[in-house]
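Of the protein chains in this complex, one is absent; all others appear in place.
Read from first to last, the chains carry the letters A, B and C; within each, the first residue is number 1.
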Amino acid sequence: MASASAEAKTTFEDFDQAKRMQGEITKNYFQRLLTAQANGQKVGYGFVMANPIEFFNVFDIVPLYPEVTSLNISYRGGAPPLIALSEEVGYSTDACGYVKMGVAAATDKTSTAIGVLPKPDLLYLTYSGCQIYIHWWEQLHYQTGAPILTVDVPYVREYDGHVDAHDIRYVAAQLEESIPVLEKFTGKRFDENRFKEVMRLSSKAWELWGKVLEMGKMRPSPLDAYFESIYYMAPITLIRGTQECVDFYAFLLEELKERASHGVGPTAREDYRLVFEGVPNYPFFKKFWNLFRQNNARGVVSTYPKVAGMIDTGSFHLNTDHPFESIAEYMIHAYCNWNMPLRTQLLEKYVRDYHADGVVIHSIKSCRSFSMGEGDMREYLAKEKDIPTLLIESDHVDPRYYSEAQIKNRVDAFFETLALRRAA
Amino acid sequence: MQASRSYYAGIDAGSTYTKGALVDDRGNIVGTAVDMTGVNIVTASKKIYGLLLDKTGMNESDVAYVVGTGYGRYRITFGNTQVTEISCHAKGAHLLYPNTHTVLDMGGQDTKAIRVNAHGEVMDFSMNDKCAAGTGRFIEGSARVLGLKLQEVGELSLRSTNPVKISSTCAVFAETETQEQLAWGHSLEDVLYGIHASMATRAIGLLRRVGIEPEITFTGGVSMNPGMIRALEEQLGQRLNHDGKTMYCGAIGAAIFALERASSATHEGGSAA
Amino acid sequence: MITVGMDVGTRTTRAVVLEEGQRLRAKIRLPTGYNFAQSIQGAYDAVLAAAQVTPAEVDYLAATGFGRYRVEKRDLSITDITAAARGARFFFPRTRSVLDVGAGNARASKINEKGKVLKFRSTEKCAAGGGGFLERIAFYSQIGLDRLGATALGAHNPVAISTVCSVLAESEVINLITQEVPLEDILMGAHQSVVGRVLLTLKQVGIEQEVTLTGGLVENPAFVQAFEQKMGGKLNSSGDLYYAAAVGAAYLGHQRLLKKRGEAA
Partner (left out) sequence: MIDSVQDFAQVTDDSYSAYDSVTRWKQKEGRPAVGYFPVYFPQEIAHALGYLPVGLLGASGRVGLDMATAHTQSFVCSISRSVFQLGLQGNLDMMDVLVFSNICDVARNLSGITQRNRPGRSVEYLHYPINNSSAHAVKYLREEYARLARRMAEVAGTPALSTENLRTSVELFNQKRALQLRLVHLRQESPWLIPYTEFYSVLRAGSILPVERYVERLEGYVREQEARSSRPKDGVRVLVLGNFCEQPPIQLMKAIEEAGCFIVQDEALVGERWLGHLDTDKSEDLLSTIAQGYVQNLDPMTVRFHPSVNKQEDLMRRVRELRLEGVIFATPKFCEPALYDYMIGKPALDKAAIPYLHIEYEESMSSFENARTMVETFTESILFD
């Protein structure tokens, strides 16, 4: 293959610059994280799902998301030794792999594929969507002695998505209660102007990110909203509330528009449009993607990138006039904090809105927050709505649960049925 | 040979057995063959192909198209193309029992429930999940551990009068559980039937995922097992289609695909290989 | 004093005759099968014959293994973990960690100088943590159990088999075979995967020198080698240790008898 010429964009690579930018952003973030404590900064552990990271920004606390570090480590093949460390001390094989990796990485001097991670100065427990969060922080609390700061977030319990006012009040009240705690912890005063500025930047980034994901509605879609989003969702999590983050999504949006105008996309053609549900498989990420890429299938929309915030559901606005209430609402509407019928209906709506051919559910054996109910989701979509739906299982970080022959068999058969339907 | 190249072969390279089937240009089954897969899939599938030709008195030149299926489908080097065994079992079951709407395929390492339409095409399918309990391998394991022949297991279980409950969710563990039940003094027949009953419950769970619509055709190696048939029929409260050919269903379906592909390939004027 | 120890395992039944709690007069093993009464009686008769003792001369019979309750003539039943620990110490007195690997699962224990079990753990059920997995592989690859270990030792580049579930690990093996990976490398990979799980269990109780291996896997040189490599230390193992639990049971029977006679005197 001849190398791409400087002026004309010829290969897909040329339209894939945002991914590279994301790589830089992630690298810089890790750099900042690994040196934070040496620079006298506090490291706060937090969760990805609908977190109010704006508070960390204002108090200058460097966030560490064990979900992000774990997925990065496992993407680089580094999960097995960490999981082994945890299982050696007694963690069950059935426990969430993120927890096992996170706990091992926070043990004295454990070196990981991305370096020796700082231990927590603070454990920020935001209970959006996953119960294991509580247990995880408890483990780290007993292991490291770091204090836990809790923000309780009620589950979206109504099947029509309605959220009671008392839920929002309760979360907002706790956010307010957390301010003096954070002031004491950092020795800094809460700067309201700074907070508003951070909120503004956050909203801006969210808006752009939402537009990016909407691009999947185009036919063909210029992006793979599942596999590529794995990369694209990093900045909104890691550096939200900064200009850099806003710039990234602006760039990405432009790039995708360009792809669209050149008729370029992540696969040679777009033969199938799929909706994806569930956490991907990180240790075999590329292999897994290939199973779909080979069939010229693109993920046009997926629920996974929405774990950080439900930007496309109309339930999401950050409002600087009511910062606490609007953050509270955002936290309540985390994807896994929705009850199952809501999640299922969202998928059904995606199939319609994005003109998809079918749904692929990648179910994680050790993550019940996502997977409990995915079987029923399949029941509903396949049986009641006659939408071709494939349910496959493995793990997000543990390579021991990935059986290639088995998964390939299912994926191949799924494409055979899609082809049949197409012919009919 | 009067009509050269008017036969179509399907080879199903399964985890346990490799099966072959040959059909003529009207879709009649001309012959079948089976043998252990063993360690070398390439050799095993070649061997079955040879056996199939021998048994039917054909030459390679009589065969117009070969479709491979099963786990080893990509290793069937002499095949023209490959199709997953899910589509093949559906196709094969439809040929054997044209009123089939649901297929249950129990093979060596997985169990599949398939919903098919009036043309034998797959509408939906579901396979045993990550946890492998409830496949034919489990019966094989129990047979080996107990020093029984595979064929004996099902027969013996039919003599059970007071089935023991084997509930383990794990195939590995269930093997031990089997022996424990024996150690506690339950009869061999009762324990064996217990195994079949517990596997049947799992299989029915899978069938429910795709919806149970009569007729149900039982395919795969385990459809040769009378104990399993009884357990399934008892729990489902309805009869299953099965016979000596259902074990070859995957290969038969593959042969039918070979027939279909070959005719569409001639229409398009190209080869799918 | 003559004590007999019987270990009724899932695959084999082992019987030993111990004299004065010290001298191993005979050892025997037979497949367990599904007719327990028959295998137990068979092993009992055979071991007495081999030791040249009559039933009347037997002072005590101690049973262990999962079928211990089926040994009707037993004077005492002991769990395999306790029995294997004593047996390990019988052959290797400086044993502090015992690893008893049978067909179904592996049990690791930490013991004190007297052979008392301080801490123990068995492999999780959802795991290919026993010899049964290797049996399946031997069967599947048509190698035969006897030659399995020796064949695996010929590996140059063992391929890791990582699946947790032994049934799925078999699919993985099949998959590797279809990819034409050399059989030796696959077999060694399979051994390493069992080793990984067993070692994990041992680590969960803590490793202390010396480590002694008991149970059926002492007959498998590839397992022993892979284990020593992965643990980074030596493993006591010898053919006699296949009988460790039976010997341990006989030994504990002897102790019991001494105590009883002492009390009576």
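Note that in this section a residue touches a chain if its C-beta (ideal position, glycine included) is under 8 Å from a C-beta of that chain, and two chains touch if they have at least 3 such contacts.
Note that this is a predicted model, so its numbers are computed, not measured.
Visitor: Based on the whole assembly, the unshown chain contacts which displayed chains?
Guide: A, B, C
Visitor: Could you tell which one of C:Lys73, C:Arg94 or C:Lys116 touches the chain left off the display?
Guide: Per the contact definition at the top, the residue touching the missing chain is C:Lys116.
Visitor: Return the single residue from B:Leu22, B:Cys88 or B:Leu206 that touches the missing chain.
Guide: B:Leu206
Visitor: Which one touches the absent chain: A:Ala95, A:Val264 or A:Val411?
Guide: A:Ala95
Visitor: Quick one: say which of A:His135, A:Arg269, A:His317 or A:Arg352 touches the chain that got left out.
Guide: A:His135
Visitor: Residue-wise, where is subunit A in contact with the chain that is not depicted?
Guide: 89-92, 94-96, 99, 127, 130-132, 134-136, 138-139, 142, 148, 150-152, 154-155, 157, 159, 164, 166-167, 169-170, 173-174, 177, 336, 339-344, 363, 365-366, 368-369, 371-376, 379-380, 393
Visitor: Which residues does subunit B use to touch the chain missing from this display?
Guide: Touch with the absent chain occurs at residues 129-131, 133, 164-169, 176-177, 180-181, 183, 201-202, 204-206, 208-209, 235.
Visitor: Even though one chain is hidden, which residues of subunit C still touch it in the full complex?
Guide: Residues of subunit C in contact with the hidden chain: 66, 78-82, 105, 112, 114, 116-122, 124-125.
Everything below uses one rule, namely that only the chains that are shown with their structure count from here on.
Visitor: State, to the nearest whole Å, the distance from the C-alpha centre of subunit B to the C-alpha centre of subunit C.
Guide: 37
Visitor: Can you check how far apart subunit A and subunit B are, centre to centre, with Cα atoms defining each centre and the answer in Å?
Guide: Whole-Å distance between the two chain centres: 40.
Visitor: Would you give the residues of subunit C that are in contact with at least 2 other chains, written as numbers and ranges?
Guide: 126-127, 168, 171, 174-175
Visitor: What positions in subunit A touch 2 or more of the other chains?
Guide: Correct list: 401, 403, 405-406.
Visitor: Within their complex, state which residues of subunit B touch subunit C.
Guide: For subunit B paired with subunit C, touching residues are 15, 37-42, 71-72, 74-75, 109, 130-133, 135, 137-138, 141, 144-148, 170-173, 175-176, 179-180, 182-185, 188.
Visitor: Touching subunit A in the complex: which residues of subunit B?
Guide: It comes out as residues 71, 83-87, 110, 121-127, 129-130, 209-211.
Visitor: Give every residue of subunit C touching subunit B within the complex, in rising order.
Guide: The contact residues of subunit C facing subunit B are 8, 10-11, 31-34, 36, 66-67, 69-70, 104-105, 125-128, 132-133, 135-136, 139-142, 165-168, 170-171, 174-175, 177-178, 180, 183.
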